[in-house]
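Accompanying notes for the structure given below.
Omission of a single protein chain aside, the complex is shown with its protein chains in their original locations.
The letters A, B and C name the chains in turn, as written, and every chain counts its residues from 1.
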Amino acid sequence: MSEKKSHKVFVDGAISPAFIADSISKHSSKKNIGAHSLFLGQVRDDKIDGQNVIAIEYTAYREMAEEKFLEIREDAFESHSIICMHIYHSLGLVKAGEISLFVFTSAVHRKDAIDACEMIVERIKKEVPVWGKELMDNNNSQWKKND
Amino acid sequence: MSEKKSHKVFVDGAISPAFIADSISKHSSKKNIGAHSLFLGQVRDDKIDGQNVIAIEYTAYREMAEEKFLEIREDAFESHSIICMHIYHSLGLVKAGEISLFVFTSAVHRKDAIDACEMIVERIKKEVPVWGKELMDNNNSQWKKND
Amino acid sequence: MEINILAFGQVAEITGKTNWSVPYVKDTGELRVLLEKSYPRLQSIEFAIAVNKKLISDNSELNDKDVVALLPPFSGG
Partner (left out) sequence: MEINILAFGQVAEITGKTNWSVPYVKDTGELRVLLEKSYPRLQSIEFAIAVNKKLISDNSELNDKDVVALLPPFSGG
């Protein structure tokens, strides 16, 4: 039952709640799944020098990022008993309040799903060549820093 | 911005992906949120003595469960920097492949959302008086055990 | 004196009822003995006791109008 085939990670613009619902629905036929863990990254309207972030514009070194996503995927299946996993990351403009990252892991038991999801999120933040440029409401911008 | 008011936890039957999407959508106006962590418990079609589980029927000691959900909620806000949290649990019949538990935490930073979500799931499994009766396809049944 | 008893899950299957009351019972230890005498199958299963929605671990005195819940191991989620 495990679905290890890869899929397109990058999506154009924000990730919609309807897309997430659709992704959840597709797993109802995999009846050996007992637990899903989902992580959603949402763009914050941080205040920087008195200006609010209104959106983040994401760019990536696509070829390298795609190799890295695949490596993270393979490592996740290697190190955790998961049945399937999906990663979606936005490119282009994502407004404050919208979702730019969606990590989805499924397993028989909750601990595997939860631990794998957290590991994948941490690795994406650290290892995948994607950049976010924070756009302010006065047309200024600055490069996002990951914590 | 933190939304600590309580809400109805128990829902009748399965929790639908559309309900989850709607719940996610409602957070797009809370623009200080940077991370959501979601846990979904899905009913497995475990094989028991050669028979598959086709559904779980959930019952609860409602009054005590509701007090316990409130206590877990208050502890989560006390121990983690979260902006909001929601718990939904099914009562009644939930078929294999359908979702019976939905825990949703949101925070400025991912670690708070992820840790709070995991803590809440563990406490629900251990401390909340809810029982699942696994119904087999030959009309047998047995009481679910949490691991 | 009246103690209200609630039974859930497998306990309710054994007792055949979910909600009844008993007259004077000194404490939860005595109640457990009485229940296991009336429903011997209760001896073979594990169940906890909550008094007025609070789980109790030691033997606890019972008072008039207390609500005693018989709780098999939880299996929510």
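Here is the rule we use: a residue touches a chain if its C-beta (ideal position, glycine included) is under 8 Å from a C-beta of that chain, and two chains touch if they have at least 3 such contacts.
All values derive from a computational prediction rather than experimental measurement.
The chain not displayed here makes contact, within the full complex, with A. Annotation: of A:D12, A:D49 or A:E63, A:E63 touches the absent chain (contact as defined above). Within the complete assembly, residues 41, 58-61, 63-65, 67, 89, 100-101, 121, 124-133, 143-146 of chain A touch the chain that is not shown.
Convention: only the chains that are shown with their structure count from here on.
When every chain is reduced to the mean of its C-alpha atoms, the one closest to the centre of the whole protein set is B. Remark: chain B and chain C have CA centroids separated by 27 Å (rounded to whole angstrom). The mean-CA centres of chain A and chain B are about 22 angstrom from one another, to the nearest whole unit. Those residues of chain B in touch with two or more other chains are numbered 41, 121.
Contacts with at least two other chains are made by no residue of chain C.
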